[in-house]
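For this depiction, one protein chain was excluded, whereas all remaining protein chains were kept in their positions.
Entry: chain A
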(Lines give C-alpha, C1' and ligand atoms only; values in the text may rest on other atoms or scores of the structure.)
Protein backbone atom coordinates (compact mmCIF):
# COMPACT_ATOMS: atom_id res chain seq x y z
CA UNK A 1 0.00 0.00 0.00
CA UNK A 2 2.84 2.36 0.65
CA UNK A 3 6.53 2.86 0.74
CA UNK A 4 6.46 4.35 4.21
CA UNK A 5 9.08 3.50 6.81
CA UNK A 6 8.52 0.46 9.01
CA UNK A 7 5.87 1.11 11.64
CA UNK A 8 7.15 1.77 15.13
CA UNK A 9 4.00 0.33 16.62
CA UNK A 10 1.75 -2.35 15.24
CA UNK A 11 -1.41 -3.85 16.73
CA UNK A 12 -2.86 -6.94 15.07
CA UNK A 13 -6.22 -8.58 15.60
CA UNK A 14 -6.86 -6.82 18.89
CA UNK A 15 -9.92 -8.09 20.75
CA UNK A 16 -11.27 -6.81 24.01
CA UNK A 17 -14.45 -7.81 25.75
CA UNK A 18 -16.12 -6.33 28.76
CA UNK A 19 -18.91 -8.21 30.49
CA UNK A 20 -21.69 -8.33 27.93
CA UNK A 21 -20.03 -6.02 25.44
CA UNK A 22 -17.50 -6.61 22.71
CA UNK A 23 -15.53 -3.38 22.84
CA UNK A 24 -12.97 -4.30 20.19
CA UNK A 25 -13.09 -7.09 17.66
CA UNK A 26 -10.14 -7.93 15.45
CA UNK A 27 -8.77 -4.40 15.13
CA UNK A 28 -5.50 -3.68 13.36
CA UNK A 29 -3.63 -0.48 13.89
CA UNK A 30 -0.20 0.82 13.03
CA UNK A 31 1.73 3.94 13.75
CA UNK A 32 4.62 5.19 11.66
CA UNK A 33 7.45 7.27 13.05
CA UNK A 34 7.14 10.95 12.27
CA UNK A 35 3.44 10.99 11.49
CA UNK A 36 0.33 12.37 13.11
CA UNK A 37 -2.24 9.62 12.97
CA UNK A 38 -5.85 10.40 13.82
CA UNK A 39 -8.01 7.76 15.44
CA UNK A 40 -11.57 8.43 14.33
CA UNK A 41 -14.91 7.03 15.30
CA UNK A 42 -18.18 7.92 16.86
CA UNK A 43 -18.64 7.83 20.52
CA UNK A 44 -18.53 4.21 21.68
CA UNK A 45 -16.66 3.10 18.58
CA UNK A 46 -13.79 1.81 20.70
CA UNK A 47 -11.24 4.60 20.47
CA UNK A 48 -10.66 4.91 24.18
CA UNK A 49 -10.59 1.16 24.62
CA UNK A 50 -7.93 0.87 21.93
CA UNK A 51 -5.83 3.52 23.66
CA UNK A 52 -6.32 1.88 27.02
CA UNK A 53 -5.30 -1.48 25.63
CA UNK A 54 -2.26 0.11 24.03
CA UNK A 55 -1.14 1.81 27.21
CA UNK A 56 -1.67 -1.20 29.42
CA UNK A 57 -4.71 0.08 31.31
CA UNK A 58 -6.65 -2.93 30.04
CA UNK A 59 -5.16 -6.31 29.11
CA UNK A 60 -5.96 -7.58 25.63
CA UNK A 61 -8.18 -10.64 25.19
CA UNK A 62 -6.69 -11.46 21.81
CA UNK A 63 -4.23 -10.16 19.28
CA UNK A 64 -0.72 -8.86 19.62
CA UNK A 65 1.04 -5.56 20.00
CA UNK A 66 4.54 -5.10 18.67
CA UNK A 67 6.78 -2.16 19.37
CA UNK A 68 9.80 -1.85 17.08
CA UNK A 69 9.18 -5.38 15.88
CA UNK A 70 9.18 -7.12 19.24
CA UNK A 71 5.97 -8.19 20.94
CA UNK A 72 5.10 -6.33 24.11
CA UNK A 73 2.41 -6.65 26.75
CA UNK A 74 2.20 -3.85 29.24
CA UNK A 75 1.09 -4.40 32.80
CA UNK A 76 0.14 -0.77 33.25
CA UNK A 77 0.59 2.78 32.04
CA UNK A 78 3.94 3.00 33.82
CA UNK A 79 5.32 0.00 31.91
CA UNK A 80 4.05 1.49 28.66
CA UNK A 81 5.68 4.78 29.51
CA UNK A 82 8.99 3.12 30.25
CA UNK A 83 8.81 1.40 26.89
CA UNK A 84 8.26 4.72 25.20
CA UNK A 85 4.51 5.23 24.92
CA UNK A 86 3.17 8.27 26.75
CA UNK A 87 -0.37 9.55 26.91
CA UNK A 88 -1.72 13.03 27.47
CA UNK A 89 -5.37 13.01 28.37
CA UNK A 90 -8.10 15.56 27.91
CA UNK A 91 -8.01 16.47 31.57
CA UNK A 92 -4.49 17.43 32.47
CA UNK A 93 -3.05 14.93 34.91
CA UNK A 94 -0.56 17.18 36.62
CA UNK A 95 -0.20 18.81 40.03
CA UNK A 96 -1.43 22.39 39.77
CA UNK A 97 0.21 23.37 43.05
CA UNK A 98 3.72 22.51 41.88
CA UNK A 99 5.88 24.59 39.57
CA UNK A 100 6.12 23.95 35.85
CA UNK A 101 9.64 22.57 36.23
CA UNK A 102 8.63 20.26 39.06
CA UNK A 103 5.72 18.97 37.04
CA UNK A 104 7.92 18.16 34.09
CA UNK A 105 10.57 16.32 36.08
CA UNK A 106 8.60 14.95 39.02
CA UNK A 107 9.79 11.45 39.84
CA UNK A 108 12.94 11.91 37.77
CA UNK A 109 14.58 14.85 39.49
CA UNK A 110 18.34 15.09 39.06
CA UNK A 111 19.84 14.41 42.47
CA UNK A 112 23.12 14.64 44.25
CA UNK A 113 23.56 12.63 47.44
CA UNK A 114 19.80 12.22 47.65
CA UNK A 115 19.26 15.94 47.48
CA UNK A 116 17.32 17.40 44.58
CA UNK A 117 19.38 19.78 42.50
CA UNK A 118 16.80 22.50 41.95
CA UNK A 119 18.96 24.54 39.64
CA UNK A 120 19.46 21.55 37.40
CA UNK A 121 15.70 20.80 37.50
CA UNK A 122 14.89 24.29 36.27
CA UNK A 123 17.65 24.21 33.66
CA UNK A 124 16.50 20.93 32.18
CA UNK A 125 12.86 21.96 32.18
CA UNK A 126 13.69 25.23 30.45
CA UNK A 127 15.80 23.37 27.91
CA UNK A 128 13.00 20.96 27.16
CA UNK A 129 10.42 23.71 26.71
CA UNK A 130 12.84 25.62 24.49
CA UNK A 131 13.10 22.53 22.32
CA UNK A 132 9.36 22.75 21.83
CA UNK A 133 9.70 26.47 21.14
CA UNK A 134 7.68 27.35 24.19
CA UNK A 135 8.38 30.38 26.29
CA UNK A 136 7.12 29.50 29.76
CA UNK A 137 8.43 30.57 33.16
CA UNK A 138 9.44 27.22 34.63
CA UNK A 139 9.35 28.36 38.24
CA UNK A 140 5.76 29.61 38.07
CA UNK A 141 3.15 27.37 39.67
CA UNK A 142 1.30 25.33 37.07
CA UNK A 143 -2.05 26.65 38.28
CA UNK A 144 -1.06 30.13 37.12
CA UNK A 145 -0.76 28.89 33.52
CA UNK A 146 -3.62 28.69 31.05
CA UNK A 147 -5.14 25.33 30.24
CA UNK A 148 -3.34 25.29 26.91
CA UNK A 149 0.03 25.87 28.54
CA UNK A 150 -0.74 23.15 31.07
CA UNK A 151 -1.43 20.86 28.15
CA UNK A 152 1.93 21.77 26.61
CA UNK A 153 3.63 21.07 29.92
CA UNK A 154 1.96 17.68 30.02
CA UNK A 155 3.23 17.04 26.50
CA UNK A 156 6.73 18.22 27.42
CA UNK A 157 6.71 15.86 30.35
CA UNK A 158 5.49 12.98 28.19
CA UNK A 159 8.12 13.66 25.56
CA UNK A 160 10.87 13.86 28.13
CA UNK A 161 9.85 10.55 29.69
CA UNK A 162 9.83 8.74 26.40
CA UNK A 163 10.22 10.22 23.01
CA UNK A 164 8.85 7.54 20.72
CA UNK A 165 5.08 7.35 20.73
CA UNK A 166 2.86 10.15 22.00
CA UNK A 167 -0.88 9.67 22.43
CA UNK A 168 -2.99 12.81 22.62
CA UNK A 169 -6.52 11.95 23.69
CA UNK A 170 -8.76 14.90 22.82
CA UNK A 171 -6.23 17.51 23.83
CA UNK A 172 -8.04 20.31 22.04
CA UNK A 173 -11.55 20.00 23.44
CA UNK A 174 -11.08 22.81 25.96
CA UNK A 175 -8.72 25.04 23.98
CA UNK A 176 -9.56 28.12 21.94
CA UNK A 177 -8.43 28.62 18.35
CA UNK A 178 -5.15 30.38 19.18
CA UNK A 179 -4.25 27.75 21.74
CA UNK A 180 -4.99 24.98 19.29
CA UNK A 181 -2.60 26.63 16.82
CA UNK A 182 0.07 26.69 19.53
CA UNK A 183 -0.51 23.01 20.23
CA UNK A 184 -0.27 22.17 16.54
CA UNK A 185 3.06 23.99 16.29
CA UNK A 186 4.39 21.79 19.07
CA UNK A 187 2.96 18.69 17.39
CA UNK A 188 4.60 19.55 14.07
CA UNK A 189 7.88 20.11 15.86
CA UNK A 190 7.71 16.70 17.53
CA UNK A 191 6.70 15.08 14.26
CA UNK A 192 9.79 16.53 12.63
CA UNK A 193 11.84 14.87 15.35
CA UNK A 194 10.43 11.50 14.31
CA UNK A 195 7.96 10.99 17.13
CA UNK A 196 4.83 9.10 16.20
CA UNK A 197 1.72 10.92 17.40
CA UNK A 198 -1.67 9.32 17.86
CA UNK A 199 -4.29 12.07 17.90
CA UNK A 200 -7.92 11.84 18.92
CA UNK A 201 -10.26 14.76 18.37
CA UNK A 202 -13.88 15.30 17.49
CA UNK A 203 -13.13 18.45 15.54
CA UNK A 204 -12.96 17.51 11.87
CA UNK A 205 -11.23 20.72 10.80
CA UNK A 206 -8.42 20.02 13.21
CA UNK A 207 -8.03 16.48 11.92
CA UNK A 208 -7.70 17.75 8.38
CA UNK A 209 -5.25 20.38 9.45
CA UNK A 210 -2.83 18.22 11.39
CA UNK A 211 -3.26 14.53 10.63
CA UNK A 212 -1.40 12.69 7.89
CA UNK A 213 -3.32 9.48 8.15
CA UNK A 214 -6.38 8.22 9.92
CA UNK A 215 -7.79 4.98 11.18
CA UNK A 216 -11.55 4.75 11.49
CA UNK A 217 -13.33 2.52 13.99
CA UNK A 218 -17.00 1.77 14.18
CA UNK A 219 -18.76 -0.37 16.78
CA UNK A 220 -15.43 -1.80 17.93
CA UNK A 221 -14.41 -2.87 14.43
CA UNK A 222 -11.87 -1.51 12.03
CA UNK A 223 -13.37 0.37 9.09
CA UNK A 224 -10.07 1.16 7.47
CA UNK A 225 -6.93 3.22 7.35
CA UNK A 226 -6.79 6.20 5.00
CA UNK A 227 -4.53 9.03 4.04
CA UNK A 228 -6.15 12.27 5.14
CA UNK A 229 -5.50 13.80 1.77
CA UNK A 230 -7.42 11.02 0.03
CA UNK A 231 -10.58 10.97 2.13
CA UNK A 232 -13.06 13.81 1.95
CA UNK A 233 -14.98 15.04 4.98
CA UNK A 234 -18.28 13.67 3.75
CA UNK A 235 -16.87 10.20 3.16
CA UNK A 236 -15.21 10.36 6.57
CA UNK A 237 -18.48 11.18 8.32
CA UNK A 238 -20.15 8.41 6.29
CA UNK A 239 -17.58 5.87 7.35
CA UNK A 240 -17.80 6.93 10.99
CA UNK A 241 -21.56 6.65 11.00
CA UNK A 242 -21.54 3.50 8.88
CA UNK A 243 -23.68 4.52 5.95
CA UNK A 244 -22.51 5.25 2.44
CA UNK A 245 -23.99 8.40 1.05
CA UNK A 246 -25.93 6.64 -1.68
CA UNK A 247 -27.50 4.23 0.80
CA UNK A 248 -28.66 7.13 2.86
CA UNK A 249 -30.29 8.96 0.01
CA UNK A 250 -32.76 6.13 -0.45
CA UNK A 251 -33.95 6.02 3.15
CA UNK A 252 -37.50 7.13 3.32
CA UNK A 253 -38.77 9.55 5.88
CA UNK A 254 -42.20 9.49 7.32
CA UNK A 255 -43.97 12.58 6.07
CA UNK A 256 -44.23 15.23 8.70
CA UNK A 257 -46.72 18.00 8.96
CA UNK A 258 -44.05 20.63 9.33
CA UNK A 259 -46.35 23.52 8.68
CA UNK A 260 -48.69 22.45 11.46
CA UNK A 261 -45.86 22.37 13.95
CA UNK A 262 -44.76 25.83 12.89
CA UNK A 263 -48.29 27.15 13.23
CA UNK A 264 -48.71 26.06 16.83
CA UNK A 265 -47.67 28.31 19.67
CA UNK A 266 -43.95 28.54 20.33
CA UNK A 267 -43.10 27.01 23.69
CA UNK A 268 -39.46 27.92 24.12
CA UNK A 269 -37.67 30.61 22.18
CA UNK A 270 -33.94 31.13 22.57
CA UNK A 271 -32.55 34.33 21.10
CA UNK A 272 -28.76 34.51 20.84
CA UNK A 273 -28.54 32.31 23.91
CA UNK A 274 -24.94 31.39 24.60
CA UNK A 275 -22.18 30.79 27.06
CA UNK A 276 -18.52 31.34 26.23
CA UNK A 277 -16.46 28.16 26.20
CA UNK A 278 -19.63 26.08 26.07
CA UNK A 279 -21.63 27.04 22.99
CA UNK A 280 -21.74 30.12 20.81
CA UNK A 281 -24.96 32.17 20.81
CA UNK A 282 -27.78 30.37 19.05
CA UNK A 283 -31.35 31.18 18.15
CA UNK A 284 -33.86 28.37 18.23
CA UNK A 285 -37.61 28.13 18.59
CA UNK A 286 -39.39 25.01 19.76
CA UNK A 287 -43.13 24.92 19.21
CA UNK A 288 -45.68 22.96 21.15
CA UNK A 289 -46.01 19.49 19.73
CA UNK A 290 -42.88 19.90 17.69
CA UNK A 291 -39.88 17.59 17.70
CA UNK A 292 -36.67 19.49 17.08
CA UNK A 293 -33.70 17.29 16.30
CA UNK A 294 -30.13 18.29 17.01
CA UNK A 295 -27.51 16.70 14.81
CA UNK A 296 -23.78 17.03 14.93
CA UNK A 297 -20.79 15.03 16.00
CA UNK A 298 -20.00 14.44 19.61
CA UNK A 299 -18.44 17.53 21.14
CA UNK A 300 -20.13 19.79 18.60
CA UNK A 301 -22.16 21.47 21.33
CA UNK A 302 -25.38 19.44 21.26
CA UNK A 303 -25.35 18.72 24.98
CA UNK A 304 -24.34 22.28 25.77
CA UNK A 305 -27.43 23.62 23.99
CA UNK A 306 -29.57 21.28 26.05
CA UNK A 307 -27.89 22.31 29.30
CA UNK A 308 -28.51 26.00 28.60
CA UNK A 309 -32.17 25.36 27.88
CA UNK A 310 -32.48 23.39 31.11
CA UNK A 311 -30.63 25.87 33.29
CA UNK A 312 -27.99 23.28 34.16
CA UNK A 313 -25.45 25.87 33.01
CA UNK A 314 -26.66 29.37 32.89
CA UNK A 315 -26.48 31.42 29.80
CA UNK A 316 -24.34 34.55 29.90
CA UNK A 317 -25.68 36.05 26.68
CA UNK A 318 -29.01 36.22 24.97
CA UNK A 319 -32.47 35.57 26.29
CA UNK A 320 -34.91 32.75 26.63
CA UNK A 321 -38.65 32.88 26.79
CA UNK A 322 -40.84 30.00 27.82
CA UNK A 323 -44.53 30.03 26.98
CA UNK A 324 -44.22 33.59 25.74
CA UNK A 325 -42.72 35.07 28.92
CA UNK A 326 -39.02 35.83 29.28
CA UNK A 327 -37.31 33.67 31.93
CA UNK A 328 -33.88 33.32 33.43
CA UNK A 329 -33.09 29.74 34.31
CA UNK A 330 -30.47 29.71 37.04
CA UNK A 331 -31.03 26.16 38.22
CA UNK A 332 -32.54 22.96 36.84
CA UNK A 333 -35.24 23.39 39.45
CA UNK A 334 -36.31 26.66 37.81
CA UNK A 335 -36.52 24.82 34.50
CA UNK A 336 -38.60 21.98 35.91
CA UNK A 337 -40.98 24.55 37.39
CA UNK A 338 -41.48 25.84 33.85
CA UNK A 339 -42.25 22.34 32.64
CA UNK A 340 -38.88 21.54 31.11
CA UNK A 341 -37.31 18.11 31.62
CA UNK A 342 -33.86 16.90 30.66
CA UNK A 343 -32.60 13.34 30.24
CA UNK A 344 -28.83 13.59 30.35
CA UNK A 345 -26.75 11.48 27.99
CA UNK A 346 -24.42 10.74 30.86
CA UNK A 347 -26.82 8.65 32.86
CA UNK A 348 -24.25 7.34 35.32
CA UNK A 349 -22.78 10.66 36.38
CA UNK A 350 -25.71 12.97 35.79
CA UNK A 351 -28.79 10.84 35.78
CA UNK A 352 -29.23 8.03 38.20
CA UNK A 353 -28.61 7.70 41.91
CA UNK A 354 -26.94 4.28 41.79
CA UNK A 355 -27.70 3.19 45.36
CA UNK A 356 -31.38 4.00 45.20
CA UNK A 357 -33.94 1.57 43.87
CA UNK A 358 -35.67 1.70 40.52
CA UNK A 359 -38.80 3.02 42.20
CA UNK A 360 -36.96 5.77 44.04
CA UNK A 361 -35.11 6.82 40.92
CA UNK A 362 -38.33 7.01 38.93
CA UNK A 363 -40.25 9.13 41.43
CA UNK A 364 -37.30 11.39 42.26
CA UNK A 365 -38.04 14.32 39.94
CA UNK A 366 -41.74 14.30 40.75
CA UNK A 367 -40.98 14.15 44.46
CA UNK A 368 -38.46 16.97 44.15
CA UNK A 369 -41.10 19.10 42.48
CA UNK A 370 -43.66 18.34 45.20
CA UNK A 371 -41.20 19.02 48.02
CA UNK A 372 -40.34 16.77 50.96
CA UNK A 373 -43.46 17.49 52.95
CA UNK A 374 -45.81 16.05 50.35
CA UNK A 375 -44.65 12.50 49.83
CA UNK A 376 -46.15 10.66 46.91
CA UNK A 377 -48.57 8.12 48.42
CA UNK A 378 -47.29 4.60 48.11
CA UNK A 379 -50.25 3.53 46.00
CA UNK A 380 -49.69 6.34 43.49
CA UNK A 381 -46.00 5.42 43.42
CA UNK A 382 -46.85 1.82 42.65
CA UNK A 383 -49.27 2.83 39.90
CA UNK A 384 -46.83 5.21 38.23
CA UNK A 385 -43.85 2.91 38.56
CA UNK A 386 -45.75 -0.15 37.37
CA UNK A 387 -47.15 1.76 34.44
CA UNK A 388 -43.76 2.84 33.17
CA UNK A 389 -41.95 -0.37 34.07
CA UNK A 390 -44.47 -2.10 31.80
CA UNK A 391 -44.71 0.58 29.13
CA UNK A 392 -40.95 0.84 28.73
CA UNK A 393 -40.37 -2.85 29.47
CA UNK A 394 -37.86 -2.19 32.22
CA UNK A 395 -36.21 -5.50 33.09
CA UNK A 396 -35.96 -6.97 35.64
CA UNK A 397 -39.40 -5.67 36.49
CA UNK A 398 -38.55 -5.38 40.18
CA UNK A 399 -38.96 -1.78 41.35
CA UNK A 400 -37.12 -2.45 44.60
CA UNK A 401 -33.84 -3.45 43.03
CA UNK A 402 -30.96 -0.92 43.23
CA UNK A 403 -30.76 0.76 39.86
CA UNK A 404 -27.03 0.19 39.66
CA UNK A 405 -27.71 -3.52 39.11
CA UNK A 406 -29.63 -2.86 35.89
CA UNK A 407 -28.15 -2.97 32.42
CA UNK A 408 -27.38 0.27 30.64
CA UNK A 409 -30.45 0.17 28.45
CA UNK A 410 -32.76 -0.43 31.36
CA UNK A 411 -31.09 2.35 33.31
CA UNK A 412 -31.83 4.64 30.39
CA UNK A 413 -35.47 3.65 30.51
CA UNK A 414 -35.60 4.35 34.24
CA UNK A 415 -34.26 7.83 33.58
CA UNK A 416 -36.82 8.36 30.84
CA UNK A 417 -39.59 7.18 33.16
CA UNK A 418 -38.44 9.66 35.81
CA UNK A 419 -39.14 12.55 33.46
CA UNK A 420 -42.23 11.15 31.81
CA UNK A 421 -44.11 10.97 35.11
CA UNK A 422 -43.67 14.71 35.68
CA UNK A 423 -45.52 15.29 32.38
CA UNK A 424 -43.26 18.06 31.09
CA UNK A 425 -44.17 20.53 28.35
CA UNK A 426 -40.70 20.37 26.85
CA UNK A 427 -38.74 17.15 27.06
CA UNK A 428 -35.06 17.34 26.22
CA UNK A 429 -33.65 13.95 25.32
CA UNK A 430 -29.88 13.75 25.00
CA UNK A 431 -28.94 10.49 23.29
CA UNK A 432 -31.90 8.59 24.73
CA UNK A 433 -31.35 5.55 22.53
CA UNK A 434 -27.63 5.12 22.91
CA UNK A 435 -26.56 1.72 24.06
CA UNK A 436 -29.99 0.17 24.11
CA UNK A 437 -31.30 -2.68 22.03
CA UNK A 438 -33.27 -2.32 18.83
CA UNK A 439 -36.65 -3.15 20.32
CA UNK A 440 -36.33 -0.62 23.10
CA UNK A 441 -35.04 1.92 20.64
CA UNK A 442 -38.13 1.59 18.46
CA UNK A 443 -40.22 1.77 21.62
CA UNK A 444 -38.64 5.05 22.65
CA UNK A 445 -38.99 6.50 19.14
CA UNK A 446 -42.65 5.55 19.07
CA UNK A 447 -43.08 7.16 22.46
CA UNK A 448 -41.48 10.41 21.31
CA UNK A 449 -43.80 10.58 18.30
CA UNK A 450 -46.77 9.89 20.55
CA UNK A 451 -45.80 12.53 23.06
CA UNK A 452 -45.36 15.18 20.41
CA UNK A 453 -48.75 14.27 18.93
CA UNK A 454 -50.12 14.90 22.40
CA UNK A 455 -48.70 18.43 22.29
CA UNK A 456 -45.40 17.97 24.08
CA UNK A 457 -42.42 19.80 22.64
CA UNK A 458 -39.36 17.57 22.31
CA UNK A 459 -35.73 18.42 21.74
CA UNK A 460 -34.21 15.24 20.43
CA UNK A 461 -30.44 14.88 20.39
CA UNK A 462 -28.91 11.86 18.76
CA UNK A 463 -25.78 10.83 16.96
CA UNK A 464 -27.91 8.64 14.72
CA UNK A 465 -29.03 10.79 11.84
CA UNK A 466 -31.77 8.40 10.66
CA UNK A 467 -33.35 8.58 14.04
CA UNK A 468 -33.20 12.36 14.07
CA UNK A 469 -34.76 12.49 10.63
CA UNK A 470 -37.46 9.98 11.42
CA UNK A 471 -38.71 11.93 14.43
CA UNK A 472 -37.98 15.59 13.89
CA UNK A 473 -40.04 18.34 12.33
CA UNK A 474 -36.90 20.37 11.95
CA UNK A 475 -33.25 19.70 12.54
CA UNK A 476 -30.62 22.00 14.00
CA UNK A 477 -27.09 21.18 12.91
CA UNK A 478 -24.19 21.88 15.24
CA UNK A 479 -20.55 21.96 14.44
CA UNK A 480 -17.62 23.12 16.54
CA UNK A 481 -19.96 24.46 19.23
CA UNK A 482 -22.00 26.56 16.84
CA UNK A 483 -25.51 26.09 15.51
CA UNK A 484 -24.64 26.28 11.82
CA UNK A 485 -27.97 25.47 10.23
CA UNK A 486 -31.64 24.96 10.94
CA UNK A 487 -33.25 22.74 8.32
CA UNK A 488 -36.97 21.98 7.97
CA UNK A 489 -37.45 18.25 7.67
CA UNK A 490 -39.15 18.28 4.27
CA UNK A 491 -38.76 15.85 1.41
CA UNK A 492 -35.44 17.37 0.41
CA UNK A 493 -33.79 16.67 3.74
CA UNK A 494 -31.90 13.39 3.83
CA UNK A 495 -29.16 12.02 6.01
CA UNK A 496 -26.88 12.81 3.10
CA UNK A 497 -27.78 16.48 3.27
CA UNK A 498 -27.34 16.41 7.03
CA UNK A 499 -23.94 14.80 6.73
CA UNK A 500 -22.85 17.33 4.19
CA UNK A 501 -24.02 20.13 6.45
CA UNK A 502 -22.11 18.63 9.36
CA UNK A 503 -19.01 18.20 7.22
CA UNK A 504 -19.11 21.57 5.55
CA UNK A 505 -20.45 23.59 8.44
CA UNK A 506 -23.34 24.86 6.36
CA UNK A 507 -21.05 26.74 4.02
CA UNK A 508 -21.55 24.52 1.00
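Going forward, contacts are C-beta pairs under 8 Å (C-beta built on N, C-alpha and C of every residue); 3 or more make two chains touch, one makes a residue touch a chain; residues count from 1.
Here, contacts and distances are computed from a predicted model.
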**Q.** Listed names "Metal-dependent hydrolase", "Simple sugar transport system permease protein", "Hydrogenase expression/formation protein HypE" or "Rieske 2Fe-2S domain-containing protein", matching UniProt entry of the absent chain
**A.** "Simple sugar transport system permease protein"
(Q) In the whole complex, not just what's shown, which of A:418, A:441 or A:474 touches the removed chain? (A) A:418
Q.
Among A:23, A:36, A:67 or A:294, which one touches the chain that has been omitted from the display?
A. A:67
Q. Which listed residue, A:63, A:171, A:274 or A:351, touches the chain dropped from view?
A. A:351
Q: May I ask which residue of A:55, A:300, A:336 or A:452 touches the chain that does not appear here?
A: A:336
Q | Touching residues (missing chain, whole complex) on chain A | A | 67-68, 70, 72-75, 79, 82-84, 310, 312, 331-333, 335-336, 342, 344, 349-356, 360, 363-365, 367-376, 418
